[in-house]
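Missing here: one protein chain of the complex. Every other protein chain is in place.
Chains here go by letter, A, B and C, matching the order in which they are written, and residues are numbered from 1 within each.
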């Protein structure tokens, strides 16, 4: 923590701050320059963070030096985390994991058919929403428990790992009963009670980045889950909100490399929600793999015209299959593989 | 809904879309121009919204004409909604409502002291957090039920309306037992299950705008609450996330006038969370009143150096009191009043 | 300047940096903590700023302590700058300055008529564009020199100060011959050669904030002008680009108070370009005055339906006149006045 004093800070004000720092059990290093005095406080910043040093008289600004997260950081764990999703699928190692499926689970036949096709193309995880966060109260809200049952049934039959969103802390144990991976949607990235709830399960969690969240915010949310005892967290870059209006969101492709520097957790890319238009999905999916992500989650639907949600951003199975072929080549060029 | 076709759309594609529109019970108006054909679909857009027309062959884009919200709109209700908060306090009419108090409830003596001082300055609603959404799992998370009890006790004693945040659908009935107004925080603006839960209470709801939410998104979230049967919703502009880093968030002051055009619901301004620094709070509070808001929510603390959260953005009671005097003048200049 | 080292920085790396700092004539203060070593360099940061310390081995990040601007800062000059615009009009003191007029100068009769009406309502500066920055090459590009002549003629006749945009370094002396105040538009805020050129004139400059510029960026651009010898700079907040799409730009009302803290220069607000819709202009204008700005610049047109540019955001003279009455009340409430 660096405390920068105002140019007109008095001796008494400086001493008041020094004393406060000492009371907290830390040692202040004072450096007086021609234009400013600064106080460096090296040590556990957590105890300082809870003190609003900015309001102390004479303080101009307070600059944190250490990152506020611990367990998710590269410093805490140097090597990449590899997370076991079950059914022989692991994420974070050399092999990329491709998750695919419809936005919403609509009925079992359609889910089965899509599942069959994405598996054939190389996906190992089946996605599908049973609880749907919709901006309008009048939109289809998902099949709920019935959808979860279909997802489990199709996952079992096709031997695919399943992932689905849980939106409500009250539903965590229900969803955990049916799905292999619990997804936290972007609108719930800072629903801290929900994070705590999935933190006490043993299920892998797919944590999507919030639309207004920095990479560091995302890591702080992951820290909630790890600090609850669940270290199986997969991060997901899915686009942030910007002024650009030709895409639904702006895929922050840099987040892949930034996250890899700061954290040991795996990170995947969701090109479908970023683009919002199926025609852009292949370009973004390929960019994600080239950038170094650990997997992708892609919306695939066999009859987009009839999809109850997100039809406009879903690939049809043929296009998904063609994309997979290209992805394999790129993965190979960056030292990875798609099995 | 306007469906704009691609310049190379075929006759068959146009007919396929026209047929689909008719099947939905709507009547398409086709206009052929030199460069484009467009199909106007006038009527209830809801039935069309669920059909992903963008994926139909030959479609370039689909442009909605009607707004997706109903109950919150000016068209649904022309006159301003005036909401009764209890204890003689009403919001949305000529009188502005000033809400003030500490970020977190820390102990009853301090809450009582701050409450006494903000009341003396003219506030009629006491704010104070018992459940605190914190980005770090290691930060103070609020006193919970004990905090709610303190809030109710101080509110009763000082005859102040009370408002406090509810973060979890499981806590709605608990919080409703203790507080007069339920606050939905910015991070939960799209926690749709929580919105549904407060929608079935009879308590007024203070809905804060999400950091990445447009005004229209905020209105859609309010629609969730109204459609549940609870029409007592107060909107709150508290800043959005932008690239500007000299403030915690960017107060979108235009949102006041935009909301007044689109909706009959009252809207207040939160200058404290927007600014993130107490020195900027008076300027923003005055701007809010001049812009035409129906009230303010301001963080006030009598010992900011000891505040457990948001000390840096809290006004001390003396400064709050001086601000209130200025606000009364401005309110008068724009045809409003602070009692 | 604070240099934060990586946790694994070696002794040799630390010494290499210390040496470099000393070579630059500065004295490094080294603080070793349990988790990090930091090196504080107190002194003139300018010499350090040109050295890319981030690339030195062992460095994690470099945090500047001092602001990069000098002449525009409050530290350089404590009291507010009051700038004489001629014809008895001064900006930065107690009296607010209202600038009004059409977006583009169209013909002399219309300019005269609008000028007469805004003067009657209380404006003392007449705005009007002769050179227009248009996003489309096919849009009306302004009357050029003929427009400047009309502006000067109308300004003289009505005894109004005139302000108009200069877009090109080659036109600075031409525009300076005709207008009292030179406007730098938002798209040219970082056209550094243009800034240098107006920096060597003796004319007051109205510098509009760029759409993607922070307040600090705006101050750096002003620094270009002051460092050229021209201290008569008026800043202008006119909205930044964000995801919100109900307004043309997002008026960053906080910029008024932030600028007042950091700089001695006057700042005005442009509600017309921020809003992009005339119906929102009064609310934003009032907010600007309440927030503490030194003036406003407002688009007024007597026949918006026929305006060649920005008709949709222009107030008609009657509405402008009514707004001025309200603004006078607000100005009085915040210790200012509109003459």
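The definition used in the following text is that a residue touches a chain if its C-beta (ideal position, glycine included) is under 8 Å from a C-beta of that chain, and two chains touch if they have at least 3 such contacts.
What you see is a predicted model, and the numbers here were worked out from it, not measured in a lab.
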TODO: Could you tell me which of A:93, A:144 or A:292 touches the chain that is not displayed?
DONE: A:292
Task: Sole contact to the chain not displayed, among A:274, A:298 or A:315 - done: A:274
Open item on the list: Considering the complete complex, identify which of C:139, C:156 or C:173 is in touch with the unshown chain.
Closed with: C:139
TODO: Specify the residue from the set A:256, A:297 or A:324 that touches the hidden chain.
DONE: A:256
Open item on the list: Applying the definition given at the start, please give the residues of chain A touching the unseen chain.
Closed with: 212, 214-216, 240, 242-247, 250-258, 260-261, 274-275, 279-280, 283-284, 286-292, 326, 329-330, 332-334
- [ ] Could I get the residues of chain C that touch the absent chain, sorted low to high?
- [x] 46, 49-52, 54-56, 68-69, 133-140, 167-170, 187-188, 190-193, 196, 210-212, 217, 220-221, 223-224, 227-228, 240-241, 277-278, 304-305, 307-308, 310-312, 314
Open item on the list: Which parts of chain B face the unshown chain closely enough to count as touching?
Closed with: 2, 4, 7, 29, 31-38, 40, 42-44, 63, 65-66, 75, 241-243, 245
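What we mean here is this: only the chains that are shown with their structure count from here on.
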Open item on the list: By Cα centroids, which chain is closest to the centre of the whole protein?
Closed with: B
TODO: With chain centres taken as the means of their Cα atoms, state the distance from chain B to chain C in Å.
DONE: 31
Task: chain A and chain B: spacing of chain centres that average the CA atoms, whole Å - done: 26
Open item on the list: On a C-alpha centroid basis, what's the spacing between chain A and chain C, in Å?
Closed with: 38
Open item on the list: Among all residues of chain C, which ones touch two or more of the remaining chains?
Closed with: 242-243, 245
